[in-house]
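Only one protein chain is missing; all other protein chains are in place.
First chain written, first letter: the chains are A and B, and each begins at residue 1.
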Amino acid sequence: MILAWLLVLLLVGGILAWVSDRVHPQLPRWVALSVTLACLLMTLFLWLETPAHTANTWLMRYEVPWIPQWGVSFSLALDGLSLLMLALTFFIGLVSILISWKEIQTKVGFFHFNILWVLAGITGVFLTMDLFLFYFFWEVMLIPMYFLIGIWGHENRTYAAYKFFIFTQASGLLMLLSILGLYFVHGTATGTYSFNYFDLLGTNFPLGVEKWLMAGFLAAFLVKLPVVPFHSWLPDAHSQAPTAGSVILAGLLLKTGAYGLLRFVVPLFPEAAQVFAPWAMLLGVIGILYGAILAFAQTDLKRLIAYTSVSHMGFVVLGVFAFNQWAYQGVVMQMITHGLSTGALFILAGFLYERLHTRDIRQMGGFWPTLPKMGVIAMVFVMASLGLPGLGNFIAEFLTLVGSWRASPVFTVFATIGLVAATVYSLRIMQKVFLGQHHTTHRMQDLSPRELGIAVPLVVLILWLGLNPQPVLDLARGSLETQLEAYAQPSLKITSPNSVTLIAHPQDSVHTLKGGSHALK
Amino acid sequence: MENLLWVIPALPFAGALLLILLGGRLPRTVVSLIGVGSVGLSAVLTLLLGFQFLSDAPAGGVYRQEVWQWFNVAGFNPSIAFHLDALSLVFIFVITFVGFLIHLYSTAYMAEDEGFTRFFAYMNLFVGSMLVLVLADNLLLLYLGWEGVGLCSYLLIGFWYKEPQNGYAARKAFIITRVGDTAMAIGLFMLFQYFGTLHIQTISSEATQAWPIGVQPALIIAFLLLGGAVGKSGQLPLQTWLPDAMAGPTPVSALIHAATMVTAGVYLIARMHVLFELAPIAQFTVAVIGAVTLLLAGFSALTQSDLKRVLAYSTISQIGYMFLALGVGAWSAGIFHFMIHAFFKALLFLAAGAIIISLHHEQNMFKMGGLKEKMPAVFWTFLIGAASLAALPLVTAGFYSKDQILWLALAGERGNIWLYLAGLVGAFITAIYTFRMVFITFFGEAKTHLEHPPGKLIVLPLVVLAVLSTVAGFIELPHNFGHVVLFSSFLSPVLPNLPVNESMVPSEWMFQAIAAAFSLAGVFVAYLVYLKRPALHESIRNSGVAMALHRFWYSGWGFDRLYDKLFVQPFVYMATLNKNDFIDSFYHLLTHIARMLNRGMAHTQSGILRWYMMGVVVGALVIITISLLP
């Protein structure tokens, strides 16, 4: 029930925020802030109530029939994975309301309505276990985002908003086709027509059908994630959106793609997913390298950060299609830490934009002496983005790579090379913005208490996730094991003596190196 | 006492954290107190712990302390845990002790700098990370320290960030070492695949049981780890960052780019020596890399005019000796040379720093000269360090450590006459460039005006290090005189001793004499060319071949240009070429097609009602006709 309340709170809060604009122009901010805070507290309460090692994967379920004759129900369920994602959603949501405090001065009520409705859509996506409802929330999350970009965005906002809308809408429609296909295939096979996730799990299809149905889901999720070559909406949307929009896009919307892969594609279509795995890993690796190279070339700070997202999301695809615990825990960590670290980088870009009214890094440089606090915080997140150990992103990337090594050493090697490219573009941010000579005469204020209040918790969280990620990993483990039930797990280590070959037999040893790899077979 | 092990790395971290958080608000005395005090306390704790370790050796020769479990995913469970054995004790002793002296020196050296607090924050962070690196009980934690010191190196090379070329040098260092680190990371994935853990001791013991010598996974893993080691230690082919790293303040060069961080590669190979023993090809490669690097860097050092760059190339060269030692299996000799090198190279850098700061940041040797009388304390300590670097026989520590390497490179069971010859030629070159430096800087006529003489806080660390550079050699003396084996027997529980080819033992004195003769000859050549007969120097310099060689060596054998052409330029070219993302043009094509269709259809909408009617009629006729067709 509490799950439904979360949604109701956000949706009603959104309308309230819109209406309250008439009473006082500042009121919508407070309404939105308190609603999001309430949701965050509820989520944290749920987390604290969660027993550390529970046998039951599903912590909570809520189900009422909605359109029974079509087999549609209002079905919500919470497991460790969704709980983590909810905590991230409300935290990022809170942050994005706070950063808009000064930035947004027009149509304040409608802005916060959109923020809250996006959050509601995202919450719904993370919670719902009915595919019909899932598609509904998938669309709910799209339209307010379109308004956020199109109304409060930067100079080229209309183009970016349309591009974002068309990409996600078109791919979403493909998913709708697949949902309907799944519904009818399952219905004709079993006689019960249902959109319910739990009913649809374990449906047996002919491989050909399974491939096509999976393709529809993949279209939606891979575009959202995004994977090269479907990424080109992202740099435009990210760079044109207002800061809050970029933070929500990078921190949350991209994660719905990753979540969708984990929640739907992997358990619903196990055979097809394994067939597709080598291609998906290839796409992931291409994304890692291609995004990194493009990030290096950008001169628009927000566009640069957007391309780093493309690169980082490549690790998610790589990990998801490795099908083992290490990679999956890495993926979950990547979702959370990327949300925090890239969100933070966008926030810093927003702070700089408020001071300089430009996003062009060629006009920046030498800000360290004037903005020392911002410099230190930027340094932390730049290091997070290049995967420095001790920060959360390292755990994510290392676990993903350890897992993907089992699936495919070759792809993993290329993905690891991506870490060098990440170093190249990350250090470029630092150099161009904070180091070097100061060549503007602008007087700039260092971070205000409000801005510090936004940035410092992010720093603390990313450090905490880097040094003690176990609570997060524990919470995610149960649900990840469930997603992986249909897949064979590799053993912890290779112990059989014949796995080791002497150099005298090179033809065998090549085989040994690739041992445990399904992706290459 | 051993429960305090975690405090040793924690103290510098705490210092760094305090300085970053309170940063600007503290007065300089408090900053120096925190910065120096934290490392000093660590040094004291290390001494106490080391004393206990020596007097009452623990079971198995190891103190292990787990602070907390880092994470546990499906059996992959690295901990934040520290492992103190003889090898790490040597390293933490050098790190904390030399680190403390350099911190102390820095309070005077950096006194005028506006980034005083930032400097000590970074330095403390560095010491903490380095201690984690050498104390880590699993490779993942080691990797944390490994990247942490890389970060600090980046921050400190680019410490004077206003100069773009400092930033360039900093990024170069970070990126090139990251290339090595990536190889190492892949090595870790492989190790985890085969052993299901990254715990160093478990890997070492299981590898010897499970794998015969020469097994392929061991070979690949050893090569990958070697990739990490050459990156961090500035060895061929990833050595190009180290000379540029001299852009940082001189105490940084002393601590990070001479004494400690750059020897992390040596530590890694020594720590994982089991794997290298299982992969003789990889181990031989270590030796070859060491031998080639020590020669290349030595020749480059001969031609430099910047005092710090000479020292930088000499560091690369000396680490080459350590790699040579590790490669022939002379583990403890390599570590011994690391320790002695840390003392005399820190000394040389600090003395060079004293000169540089006194001459108002002048680093060109040829603009110095005649400093012998003006700065006697610096001169004498520098001379001691130089003697140790040049391995002058009997009185210097450098002689004992280098001689041991040369002897084992020849007489050890994996010895090889070519490796020995490379080391010998290297020793000769070392002596030449070292005393070239001494003669040009301190003798001859004075060319600059001395700003202010170095203060007490600068001289004190010099003296302490000078004493260490001399006496530390006496804890390990050769068989034929003294036969003191304190150091190698101390390390023997961790690192096996190298069996020596017995037939050569009687002639050991002869090889010692040859080594001594080579280094003395080097000093003499330097004396002849640079002090006694400068005309000779001029005539050599002006011949065509020498000039070409000079240019070639001066630029570090052209590696920079090669890498620039091979990697940097193509990457930048590719990136800028594709700045606007050619994939996007595909979607632009789609919109273009849609627009064209739109324009075509729009023509039919003429606004004339009767045309529309005609359209309806024709359409209706077509439909009726089609429906009437059989």
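We take it that contacts are C-beta pairs under 8 Å (C-beta built on N, C-alpha and C of every residue); 3 or more make two chains touch, one makes a residue touch a chain.
We take it that contacts and distances are computed from a predicted model.
A.B. asks: Which listed name, "NADH-quinone oxidoreductase subunit K", "Assimilatory sulfite reductase (NADPH) flavoprotein subunit", "Alpha-D-ribose 1-methylphosphonate 5-phosphate C-P lyase" or "Potassium-transporting ATPase ATP-binding subunit", is the one UniProt assigns to the chain that has been left out?
C.D. replies: In UniProt, the chain that is not shown appears as "NADH-quinone oxidoreductase subunit K".
A.B. asks: Thinking of the complex as a whole, which visible chains are touched by the chain that is not shown?
C.D. replies: B
A.B. asks: Hey, which of B:S305, B:S539 or B:S606 is the one touching the hidden chain?
C.D. replies: B:S606
A.B. asks: What residues on chain B make contact with the chain left out of this view?
C.D. replies: 602-603, 605-610, 613-614, 617
We take it that only the chains that are shown with their structure count from here on.
A.B. asks: From the mean C-alpha coordinate of chain A to that of chain B, what's the distance rounded to whole Å?
C.D. replies: That pair's centroid distance is 37 Å.
A.B. asks: Which bits of chain B are touching chain A when the two form their complex?
C.D. replies: Residue positions touching the partner: 20, 23-24, 68-76, 80, 140, 143-144, 146-148, 151, 154, 158, 161-162, 164, 167, 170-171, 174-175, 178-179, 181-182, 185-186, 189-190, 192-197, 210-212, 214-217, 219-220, 571-572, 574-576, 578-579, 581, 583-584, 586-587.
A.B. asks: Across the complex, what residues on chain A touch chain B?
C.D. replies: So the residues of chain A touching chain B come out as 163, 228-229, 231-232, 235, 293-294, 296-298, 324-326, 329, 366, 368, 372, 376, 383, 388-390, 394-395, 398-399, 401-402, 405-406, 409, 412-413, 416-417, 419-420, 423-424, 427-428, 431, 434-438, 467-470, 473, 477, 489, 491-495, 497, 499-503, 509, 512-513, 516.
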